[in-house]
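Removed: one protein chain of the complex. Kept in place: all other protein chains.
We just call them A, B and C in the order they show up, numbering each chain from 1.
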Amino acid sequence: MPVRVAVNGFGTIGKRVADAVAKQPDMQLVGVVKTQPTFGARLAIERGYPLYVGGDGRLDAFRSAGIAVAGTTEDLLGKADIVVDATPDRVGREQVGKYDAAHVRAIFQGGEKPDVAEVSFNSLANFDAATGKQRVRVLSCNTTGIVRAASVLRGKYGVERWDATLIRRAADPTEVHKGPVNAILPTFQFPSHHAPDAQTIFPDLPISTTAVVVPTTLMHLHVNHVRLRRPPASTADVVTAFRETPRFQVFRSADHVEGTPQVLEFARDHGAARGDMMKNVLWEDGIHLSGADLFFFQAIHQESIVVPENIDAIRAMTGLAPNAGASIAVTDLALGLRS
Amino acid sequence: MPVRVAVNGFGTIGKRVADAVAKQPDMQLVGVVKTQPTFGARLAIERGYPLYVGGDGRLDAFRSAGIAVAGTTEDLLGKADIVVDATPDRVGREQVGKYDAAHVRAIFQGGEKPDVAEVSFNSLANFDAATGKQRVRVLSCNTTGIVRAASVLRGKYGVERWDATLIRRAADPTEVHKGPVNAILPTFQFPSHHAPDAQTIFPDLPISTTAVVVPTTLMHLHVNHVRLRRPPASTADVVTAFRETPRFQVFRSADHVEGTPQVLEFARDHGAARGDMMKNVLWEDGIHLSGADLFFFQAIHQESIVVPENIDAIRAMTGLAPNAGASIAVTDLALGLRS
Amino acid sequence: MPVRVAVNGFGTIGKRVADAVAKQPDMQLVGVVKTQPTFGARLAIERGYPLYVGGDGRLDAFRSAGIAVAGTTEDLLGKADIVVDATPDRVGREQVGKYDAAHVRAIFQGGEKPDVAEVSFNSLANFDAATGKQRVRVLSCNTTGIVRAASVLRGKYGVERWDATLIRRAADPTEVHKGPVNAILPTFQFPSHHAPDAQTIFPDLPISTTAVVVPTTLMHLHVNHVRLRRPPASTADVVTAFRETPRFQVFRSADHVEGTPQVLEFARDHGAARGDMMKNVLWEDGIHLSGADLFFFQAIHQESIVVPENIDAIRAMTGLAPNAGASIAVTDLALGLRS
Partner (left out) sequence: MPVRVAVNGFGTIGKRVADAVAKQPDMQLVGVVKTQPTFGARLAIERGYPLYVGGDGRLDAFRSAGIAVAGTTEDLLGKADIVVDATPDRVGREQVGKYDAAHVRAIFQGGEKPDVAEVSFNSLANFDAATGKQRVRVLSCNTTGIVRAASVLRGKYGVERWDATLIRRAADPTEVHKGPVNAILPTFQFPSHHAPDAQTIFPDLPISTTAVVVPTTLMHLHVNHVRLRRPPASTADVVTAFRETPRFQVFRSADHVEGTPQVLEFARDHGAARGDMMKNVLWEDGIHLSGADLFFFQAIHQESIVVPENIDAIRAMTGLAPNAGASIAVTDLALGLRS
């Protein structure tokens, strides 16, 4: 019997997680929650997702907009084994009582602080830690990117120290009220919150992160310098290590992928839903080994990268899959991530 | 027997036309032409499109890149009834002799001057004019948008005069070497080339166009003021006229489509291939009637809007469809444009 | 004896007006008001402008930041004949009672509604209307640009109708939290508020305005189509009319001023304070006459264009100058606007 999954929130992350759940062979999407009768509400209905209303007394607003709803969040939780919370940052925490009262397991996003959950989660790094848990937190987009890469490098080469400069996109494409338009904005926090967040998974990871915001909407780009404990034989050895790991796309020089737009063009060309790129993106030309010093760029698609991790977290918590490899294989097949 | 279609060029337009041809029930894509063994060449092969090489003596370059090719442009033309020329601007003209020598009909894009063909073409406006022609030119993206709108307004209300300000995107998403980054650039040509181009279809259309370039990659936006000869009863009447015409998407206020990113988000959400929007996009809130004066905005997706017109042109020239309505119905069904 | 001028607010407009007042031979800047002890407060002191504190009980905040202040807004008003209100939009209205109580004349900015004052003002258009008034409102940046141009065209040629598309910059350079980053945003209001605002000066001006926001910080650009009542002899005749009017800069083709950045580069090259361009900017190549139809682009520097009008309004209200020409001549000489 499939696990019954509810998705609370139907914005950038929620709509993608709902679509992803609907594609999994071992899950059933029992419904999604919206608080406003906007375009997203119609989209849920067009997709055939049962629609529930969050917040109090808003059923009328949906009805007067001619949008049929199946009930309230509480009604939905009563039909679910697990809920993926995709509400806005810091709103997730306010939902905890509701989820507990309904005796459903809950997955939170990286916009919540780590203590919202029993454990923070990344599929490649600590799948087993989520086994049987009631509340799990998936890392945010940038931290997911870092921890995926750390999973490759730590095990194989050891990490002595890691400097990452995170060049962050200013806003998602539809966040048209956010800037900056023509500026570079440093983040005056050392390290930025990403390093301690990565350390919720790998407490001993010697990483320092620095963040900067730039005027683009497409993807983040990480500039990494990692001192490895056990130097790889060659750059090619590192390339292979990334390439053989799930959820890494390593472009070749001949691909002429000059930057973030070409990455997303590749996704569009290959028919990815919404043109999403759920893998960490690296370039062969952008990986350079000098002794034990590894330099590499990676691009992170902020809109979609955490989607497969949310799916795996469902399996880890509910025992749907025995281990990370098994879950990742199913997730990635269903989402078209196997290249 | 399906019409056999070749596509010469596999860039922004060519790859979309090839995909669109492959989806039509009455057409067969016999091959596409690339001149360089780049990523696009691999994409063609992944999609199962027979790949041919343009230019002289480049077969070796493809072979040394490990890309299997089926022959040269001439070989492909020998297997085709019609070729869609999607080569870069002004390169199409150089292909005419080749197409004539192979006795294939040819469709050119709007980057070529009108006299490259016997007639310029738009599905809603002059489908029949392409019947039996050897060489037809599809309008460019902005002009296609204008002529579609003119097709609605001319017949129903008459156009006394039309002022259109075309706010053009700076570059396509992957044209990363083009600017401007932080500027507004007026085009010092009155009218801009769009007005005379629209008049290749409607010689008596009293339109003046002015163009400006701005730093965005997503879509063009047209600001229109049309003086109508026969005033509509109401704004709602005009909204209905657009909404009932194929290839128009009219967003409602409740859709919260604030600008060009939300238009493309709608396309992504609805599973459009590559997130494309092949329709003229209007907003109910962006249509305003004041007596005989009609004001309206329309957004034009420069990467894809001409694709359905290319498909219809194939049918018009080869007699595959008896009239515009019949062709548009099939094209739009195959491309998912019927809402 | 010079007129004693206070400036309430020391942001984008206030700091420029204060500097401009300080340069006038017939005015004395008696002080500026800040509400927060930020960088602007230090700047005022560095410039030698007496600094006063707005709002209640904030003197302590300035003192603890080590910034010497001369008193409160009320103290300053007691020393002034006139105050230029440069507080944020809609805050100006809240100051009216304070100004009245202090028996000072007041000038408001275009972010306030017209009824905040007895009359709206533009130097070229209605200087005399401000004579002896207690409260006058200077138009906003875009409307100032329109009304200046209307002053040229109305008198000389007559205006039968006018279509203006206002392509607005997204944010000022330092407004880094405002977007959009990669979008074109239509304004769903017909006409935009600019047309009725221009009609506060010229009630019979048959203008319709439409507005769009684009991702740039430098200047607005207006695309104009004006039907004139009395056709000019030639385009050159119109060029001359603009060129002979104060506060118009008409670039020649040989100047290679491609767009808004080159306009501001010209200002920087010529030593304009802050690189400002306080004139309406036109291009010879961007003015086109076709019968009675005049097309022209004009660029408007939103940060500075209203500064000379604020200075002239002071003279008009206080009788410092007998007429517009006399005031403009002094203002422009002092501000370096005579070319």
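One rule holds for everything that comes next: contacts are C-beta pairs under 8 Å (C-beta built on N, C-alpha and C of every residue); 3 or more make two chains touch, one makes a residue touch a chain.
Since this is a predicted model, take the numbers as computed values, not measurements.
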What chains on display are touched by the one that is not shown? A, B, C
Just one of C:P246, C:P261, C:G286 or C:P308 touches the chain that is missing; which is it? C:P261
Which candidate, A:T210, A:Q249 or A:N280, sits in contact with the chain we can't see? A:T210
Candidate in contact with the missing chain, chosen from A:R58, A:K156 or A:H225: A:H225
Just the residue numbers, please: which parts of chain C touch the chain that's not shown? 15, 37-39, 43, 46, 65, 173-174, 176, 181-182, 217-218, 254-259, 261-262, 264-266, 268-271, 273-275
Residues of chain A (touch criterion as defined above) contacting the omitted chain: 163, 165, 167, 169, 180, 182-186, 188, 190, 208, 210, 212-221, 223, 225, 258-261, 283, 285-286, 288, 290, 293, 295, 297, 299
Residues of chain B touching the missing chain are 170-171, 173, 175-183, 185, 215-217
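Simple rule for what comes next: only the chains that are shown with their structure count from here on.
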Centre-most chain by CA centroid is B
Taking the mean of the CA coordinates per chain, how far is chain B from chain C in Å? 43
Where the CA atoms of chain A average out and where those of chain B average out, how many Å apart are those spots? 36
Centroid from C-alpha atoms only, then distance chain A to chain C, rounded to Å. What do you get? 48
Residue numbers in chain A touching two or more further chains are 173, 176, 181-182, 217
